[in-house]
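Each remark here refers to the structure printed beneath this line.
Missing here: one protein chain of the complex. Every other protein chain is in place.
Which chain is which? They are A and B, in the order written, and residues in each are numbered from 1.
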Amino acid sequence: MSSSAETEGDLAPPEAAEPGADGEMLYRVHGEPVAELPADLYIPPDALEVFLDSFEGPLDLLLYLIRRQNLDILAIPIAEITRQYMAYIEVMRALRLELAGEYLVMAALLAEIKSRMLLPRPSEAQSDDDTDPRMALIRQLQEYEQFKTAAERLDELPRMDRDVYAAGASVEALEGPPPPAPTLDELMEALAAVMHRLSLTAHHHVSTEQLSVRSRMSDILERLHPERFVDFVTLLMSAEGRQGVVVSFLAILELTKAGLIEWGQSEPYSPIRLRRRGADIHSAEVSA
Amino acid sequence: MSEGSTADVEAEQLAAIELALEAVLFAAAEPVAARDLKAACADLGEVDQPLLEQALERLEAHYHDRAIELVRSASGYRFRVRARFSASVQAAQPERPARLSRALLETLAIIAYRQPVTRAEIEAVRGVAVSSGIMRNLQEREWVRVVGHKEVPGRPALYATTRLFLDDLGLTRLEELPPLEQIRDLADVASDAGISLAPPEVEEEAPAPGGSTGPDPGGEAEARD
Partner (left out) sequence: MSEGSTADVEAEQLAAIELALEAVLFAAAEPVAARDLKAACADLGEVDQPLLEQALERLEAHYHDRAIELVRSASGYRFRVRARFSASVQAAQPERPARLSRALLETLAIIAYRQPVTRAEIEAVRGVAVSSGIMRNLQEREWVRVVGHKEVPGRPALYATTRLFLDDLGLTRLEELPPLEQIRDLADVASDAGISLAPPEVEEEAPAPGGSTGPDPGGEAEARD
């Protein structure tokens, strides 16, 4: 491997100082020996996972390896780059990081290119044209870099609702035909579409609290003030019977859980009171 | 001389405040409370109530002859289009959309089921941004109202549905909406039957190679509040 790296010429082989294969120290992660890390391959081992995530694929990783050494894509020292690429892949596999198949395909391609370059070239003149096995890869890398740069520039453009904001005014005062009301079907279909999408992102979960509770949460929140406490009992709306009390109670618990209201009692056994959490919350903590 | 320059500095500050308020009021989806207006001027020196009101008066005067006006309501300040331009605005709307937009319906549905809910929470569920225009629209149709503010930085508004929303749907209580489980079933049935509830190109999740770097609507819900 080192001999072929030298034939590349334009890459000062950093492994010159490297001890022989037997003398290399083994990397241990979670007590398990993993692959050797070349001297010039510095990554904090615990950062590998993050590191892998920061690449968008094998092309991105290759570009990184090339750019890191200020090399021209057009003159990839295949042997050296392949060696470094393989080292990353080995470490990732040893760490049992989930490695997308594309990384392995690229590894195979690099190995193939490398072996083809070791073969003596046919001597015919036309061979110069299309036998350099690096060409297809070089083109692919160039194209990928082109779009990678384009993506960065796209992200830098001022974007609506992130960097700039639309200016609008209320149309409340305007007269006109009443807007169409949503039908229940339309609303349900819209919600079903949202839920369908959510079901595709497995980790997401829409809680299925009762609507009566959610609606009561809104009502109670609106009745509360940040400056003034309201008697807990009056919020239970006992006029609605047992059901109403239960719903109100659950709503108050939910609001508490969400950190939207706070409880107070001026002294033990005095009536429990509630208020909306407000900005003046800190100055009023005496009530606790 | 020094008096003159102090006055100049003050006039400059006032002008700067006026413009900052203008920016905030035009960008907002609902009336902006005085305290939030002050927060917007944080970089412009001490802004007390009289100074704020002075700037608001200047702003109001500036739009005196224009098509919009600065109005104050119980919940704060906002710009609105003057009533006498109703005909022009109506004439500009090509053919009144027979149906409400999907983004608006989804937003409305999420508010109905998740209320009281912040805009960031709605966005986390939908996976994409909800425009100020939609929030303004829903409030002006009086289907949605602000019932409070969440006590986190920025004090985002908490949205809930209104009485009129129920009336327009022909319901008397929110509980008459189908339970979520039923809608989930509807979504399942639709996908089993190969019916794509919008968007049309829904496919099943592939093991994303850039997985953890990809946008994560679910994870954001927690992270955002």
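By our rule, contacts are C-beta pairs under 8 Å (C-beta built on N, C-alpha and C of every residue); 3 or more make two chains touch, one makes a residue touch a chain.
Everything numeric in this text was worked out from a predicted model, so none of it was measured.
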So which bits of chain B touch the chain we can't see? 19-20, 22-24, 26-28, 32, 36-37, 39-43, 66-68, 79, 81-82, 85, 87-89, 91-94, 118-120, 123, 126-129, 131-134, 136-137, 153-154, 156, 199-211, 213-215, 220, 224
Touching the unshown chain, chain A contributes residues 56-60, 72, 74-75, 100, 102, 106, 127-132, 134-135, 138-140, 142-155, 157-169, 171, 174, 197, 200-201
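The definition used in the following text is that only the chains that are shown with their structure count from here on.
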Roughly how far is chain A from chain B, going centre to centre by Cα mean, in whole Å? 26
